[in-house]
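Structure in structure tokens, see below.
All protein chains but one are shown at their positions in the complex.
Residue numbering begins at 1 within each chain, and the chains themselves are lettered A and B in the order written.
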Amino acid sequence: MFKFADDPLRFSRSSISSRGNKTGSWRYLKPVFVKRTAPCSAACPAGADIPAIAHLTSHGRYKEALDTILRENPFAATCGHVCFHPCEHACNRSQLDDPLAINAIERHVGNWAIREKYQPVEKSPPNGRRVAVIGSGPSGLAAAYFLSRLGYGCDIYESEKEPGGLLRWGIPAYRLPLDVLTFEIDRIRKRGINILCDQKISESFLNTAAKQYQAVFVGCGHGRPVQMQIPGEDLALDGLAFLKDVRKGHPSPLKGVSAVIGGGNSAIDISRSLVRMGSAPIVLYRRRIQDMPAYDPEIKLAQQEGVRIKELTLPLAIERHSDSLLVRLQKMRVDDRKTDHGRSRVTPIVGKQETLQVARVFRAIGAVPEASWQQPGIGSESVLELSHCTFTADGLPIVHGGDLVNQTLSVSDAIASGKQAAMAIDIYFHKGWASIEAELAACRVAQGPALSMETYCDPEKSSRRHPQIVDFKDINTAYFPTSERIALDLDHPVDRRISFSDYRPDTSSGALSQEAARCFNCGMCNACDNCRLFCPETAVCEGEARSIDMDYCKGCGICVEECPRSAMVLEEEGHETGS
Amino acid sequence: MRDNQNISDLIHPGHVACPGCGAAIAMKLALRAMGPKTMVVLPACCWGVIAGPYPQSSLKVPILQTAFATAGAAASGLRAALDMKGDGETVVMAWAGDGGTFDIGLQSLSGAVERNEDILYVCYDNEAYMNTGVQRSSSTPYGTRTTTTPGQGWKRSRKKNIVDIMAAHQIPYAATASIAFPQDMMQKFEKARHLKGGARFLHVYATCPTGWGLSSEKTVAIARLAVQCNVFPLYEVEKGGDWMLNHQGNMRVAPYLKAQGRFGHLTEIDIQHIQEMVDADWIHLMEKVSRR
Partner (left out) sequence: MRQVLEGSHAVSEAVRLARVQVISAYPITPQTHIVEAISEHCASGKLPAKFLCVESEHSAMAAVIGAASGGVRTFTATSGQGLAYMHELLHWASGARLPIVMAEVNRALAPGWNIWVDQTDSLSQRDTGWIQLYCEDSQEVFDTTLMAYGIAEQVNLPVMVILDAFFLSHTYEPVDIPEQERVDRFLPPIKPKFMLDTNEPYALGQMVAPGEYMEMRHDIQQAMDKVPERLERIEQAFEGAFGRRYGTVEAVSCDDADIVLVVSGTVSSTCRQVLADLRSQGERVGMLKIKMLRPFPADAICHTLGHVEKCAVVDRNCSFGAGGIFAQEVRSALCNLQDRPLVFSYIAGLGGRDITGDTLMDIYGKTRDTDRPPKQSEWIGMTS
């Protein structure tokens, strides 16, 4: 009935969003995503990116998990079977409830690849140089693997008829099944690496190698057993030779009691093998069980399987006594003084001796290099002693690695050796001798000694380079309710004793993924999104990785505080850490 | 504009909340659960400023700012308008601070819930009049120093139990929630959103680092601690009679109190006294819970 013009209203009604207000200008501290080093990665001699592996496994992304392992270590399933997992001892989770079953995770992923026949091979373009690798044990195979990734052509010379070194000849099948080893050696072969078996190398090889090769890696291990220097020594059988025979398929049932002299892993391997062949082994060790250098869980498994251990017992002599052998033993006692290595000093109890009657005696007190050329020269100006290899650059570069030079004699240290050697050789050719140590240092996982090939190939991907290792106090345990570690069942000792097959049954994928989800993922962003959930400014952005919108971030620090896994730090504005 | 912005959140960045504001986190989480068919009725409080000075708005849902005492009534009126227009989908959510709920807004809140208005009333509680400079409210806990309970005049009266008051009105649903328990909080908002036809009340613990003498990064951590030491228990009440506990805390109050500047003056005896009060309140709550 009445119409008027529409007057525009001028009153308190909004017309724009608050986005024009760049509150980032308020900030004096800013949050930064950093990939910090997890203690497990720092403890792993191969420097594996364990948080990433666990994360991927927990999501069933086995392919990517395996790829992640292979970046730093070609022997996924192998290590999953035999590694003594220093990672688990360093695991932060153990301070909350139980350490993550990292070894089981690696084993499961490695086995999965074998079952699925997943064998990715990326051939790198050749750089025109060739390297001779002596010995196809874990250090040699690893050296060849990493060298080929850097473009080097490799020929591996192996004296035995089959490759593998101690992996094959020293570790019994129930610990490392043959199909596992074969598959993983095949992984290395598929890269175009030649493994030339039944080729024993002598010193003269080194003199002519320069014609074909630009460098040599010597990883032939300890070929000569250590002698006991006691009367009747020749009556004892060599323990390592025994294990080799078992592997070659020559085992016949061995009845009766067998004495095994020694306290290391070989002694235990021999004992547990003897059990499976029908013998009753007694391990004779001159210190206490707790002093045995053998891996404690292995000792326990051996005892469960019926292996007896006589501690504080020193063999004095071996005599033949018709069909059996008599071993004269000296009883020892613990001296209060300690050795350099912290092990107990033992002294004979005067007058206390005994005799043991056995069917056979095995000697397993260690081994040393077979020839002098297998050991690096020392003290020369052209010799560089690194943590896991020794680099001699007197004309043709020769690098000694593996058991020949390592402090810790283990498979994972051998792999570390091969990696370090490969990187050192590559640095030598590209940057020169003087740069080797500095360049290697730039690839350290935390403070080292493990190195990351991923970092060497792509320095921008500075995973695990952060010098600070995530401590348990850096973890926000509010986000981790305690949970039970996966129960890793073993076959019953009664069943284990009768077979050389793997005594560890497969875990279900579900249980394994659940276990992998227990990983804190220390120092690694796993996209849990706590930061994004809590940010009062909605300034945490999704994308390939999480990032902060610096236009709006006020630097309150909640994201850093609530990051469960210490993958973020607060920095002062204007001070870049470059990490 | 970065193309990986959080377009699913209904709150814009660029708002003027203090760094580490618990109330900003509370609103963000609430709106994640509530969705875009929500209208916010906003009386005077910190959020009245955070919502944006003219001509900005920091939310992607409609906002009706109203006078201090009127959240309950204005929300009732808005709800009536939407009903008359046949909009049964949009939820009216009153979003008030502790002052506008426990004190000046109590009349309007009580009236609205007594009428069982079809609204969701949210009190985000930073335990004082923070917007005006940290003066005490009836939500300020026993033992707190504020600008109007300074020095030796620290607050001797106890915090009002607003959920008890709501339960006494026998509304369909009342609950406490905490920004440190975001899944629980968002579930409660979802539940409240769907419980249409009557009054729902949520009491949300919203840390104020500025007013509590706390470093800004501790906002969520202190909220967690409050629940874990039973100072702010998480529970729900349906129809005023059915009490359900969501979380059992098992820590003592001392670390909670010692972490905050606003309690810095308390002696060990004071702290012990507060522990006794918290324990007694817990027993009362458990009596109600066990009546189920």
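Everything below uses one rule, namely that a residue touches a chain if its C-beta (ideal position, glycine included) is under 8 Å from a C-beta of that chain, and two chains touch if they have at least 3 such contacts.
What you see is a predicted model, and the numbers here were worked out from it, not measured in a lab.
**Student:** Quick check: which displayed chains does the absent chain contact?
**Tutor:** Hidden chain contacts in the full assembly come out as A, B.
**Student:** Out of B:23, B:41 or B:96, which touches the unshown chain?
**Tutor:** In the full complex, the listed residue that touches the missing chain is B:41.
**Student:** Go through chain A and note every residue touching the omitted chain.
**Tutor:** With respect to the unshown chain, the touching residues of chain A are 1-2, 4, 6-7, 9-15.
**Student:** For review purposes, identify every residue of chain B that touches the missing chain, sorted by number.
**Tutor:** 36-39, 41, 48-49, 51-55, 57, 59-67, 69-70, 72-85, 90, 107-108, 110-111, 114-115
Everything below uses one rule, namely that only the chains that are shown with their structure count from here on.
**Student:** Where the CA atoms of chain A average out and where those of chain B average out, how many Å apart are those spots?
**Tutor:** 52
**Student:** Give every residue of chain A touching chain B within the complex, in rising order.
**Tutor:** Contact set of chain A toward chain B: 12-23, 26-27, 478, 532-543, 547, 549, 551-552, 554-558, 560-562, 570.
**Student:** Please output the residues of chain B touching chain A within their complex, sorted ascending.
**Tutor:** Its residues touching chain A are 1-2, 4-6, 9, 11-17, 19-22, 24-25, 28-29, 52, 54-58, 60, 63, 65, 179, 182, 209, 215-221, 224.
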